[in-house]
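Every protein chain of the complex appears in place save one, which is left out.
Right after this comes chain A.
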Amino acid sequence: MSGYNFAYLDEATKRMIRRALLKAVAVPGHQVPFGSREMPLPYGWGTGGIQVTASVIGADDTLKVIDQGADDTTNAVSIRRFFARVAPGLRTTERTAEATVIQTRHRIPETPLREGQVLVYQVPQPEPLFRLEPRRAETRRLHALADYGLMQVKLYEDIARHGRVGSSYDHPVMVNGRYLMSPSPIPSFDNPKMHRSPALQLFGAGRERRLYAVPPYTDVQSLDFEDHPFVPLRAKGRCTLCGAGDSYLDEVVTDDRGGRIFVCSDTDFCTGRQTMREAAE
């Protein structure tokens, strides 16, 4: 793809996004508006995440892209191929440990992240209060005043109706004790991984034109009640392929007679464990 600037976006746009990112890092959890560009893929496929990745990535970076934990699904493959084409020199990988920038949709890798890594989330809806308060001007005011009783009401309703906090994904978090933030639709299982993570976490919502960030080693607390503490949800079972009992599992239907198995949603993690097991045998 000749004729495009490095990483597709022009330098002025990257600069604008980097400025917004700096502000987002300076005010953890606060949503910063930015001029989202038209990207060569539809809204909802990760336009926000791609713009953030394009703005932070350099020719000496190594990029990993995951979709629901997997490196080999359509969204992950096409975004990885896109960057390989528009960013000459950029290396791509499927290994979490080797990557410097990881763009993700709906998961945080099982392998613990380290300092220097950047995790870029694709965010469909950045506003955690949006189902409770439809007026955007009003939600901005609630954030400004740290008036989050409304969110607690929603958790109350979940417990009253279902006996537990109902959101198994996109469970709201308080960042740095100040801003209520949507962690993007990651499973609640992944929420604790955000807390004091050594990696920089950046969030991009392309359609909603918002960026936000969690700097390394920042407190991220999932909302809960004292007598109903937050419990990360996980299917009870082990991965059929690698035997892991502590990873996030996908349920896979294997036949039309009710047969089903659980496998790790993080394909890199699962493959790594299988390789290790084969080497040991």
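The working rule: contacts are C-beta pairs under 8 Å (C-beta built on N, C-alpha and C of every residue); 3 or more make two chains touch, one makes a residue touch a chain; residues count from 1.
The rule we apply is simple: contacts and distances are computed from a predicted model.
Look at the chain that isn't drawn here: its UniProt entry, checked against "Phosphonate C-P lyase system protein PhnK", "Monovalent cation/H+ antiporter subunit D family protein", "Protein-export membrane protein SecF" or "peptidoglycan glycosyltransferase", names it "Phosphonate C-P lyase system protein PhnK". When the omitted chain is restored, the residue from A:A12, A:A160, A:V253 or A:A279 that touches it is A:A160. Of the options A:L150, A:L241 or A:I261, the residue whose C-beta touches the omitted chain is A:L150.
Only one of the listed residues, A:R18, A:R37, A:R91 or A:H228, touches the absent chain: A:H228.
Touching residues on chain A toward the chain that is not drawn are 141, 145, 147, 149-150, 152-153, 156-157, 159-161, 225-228.
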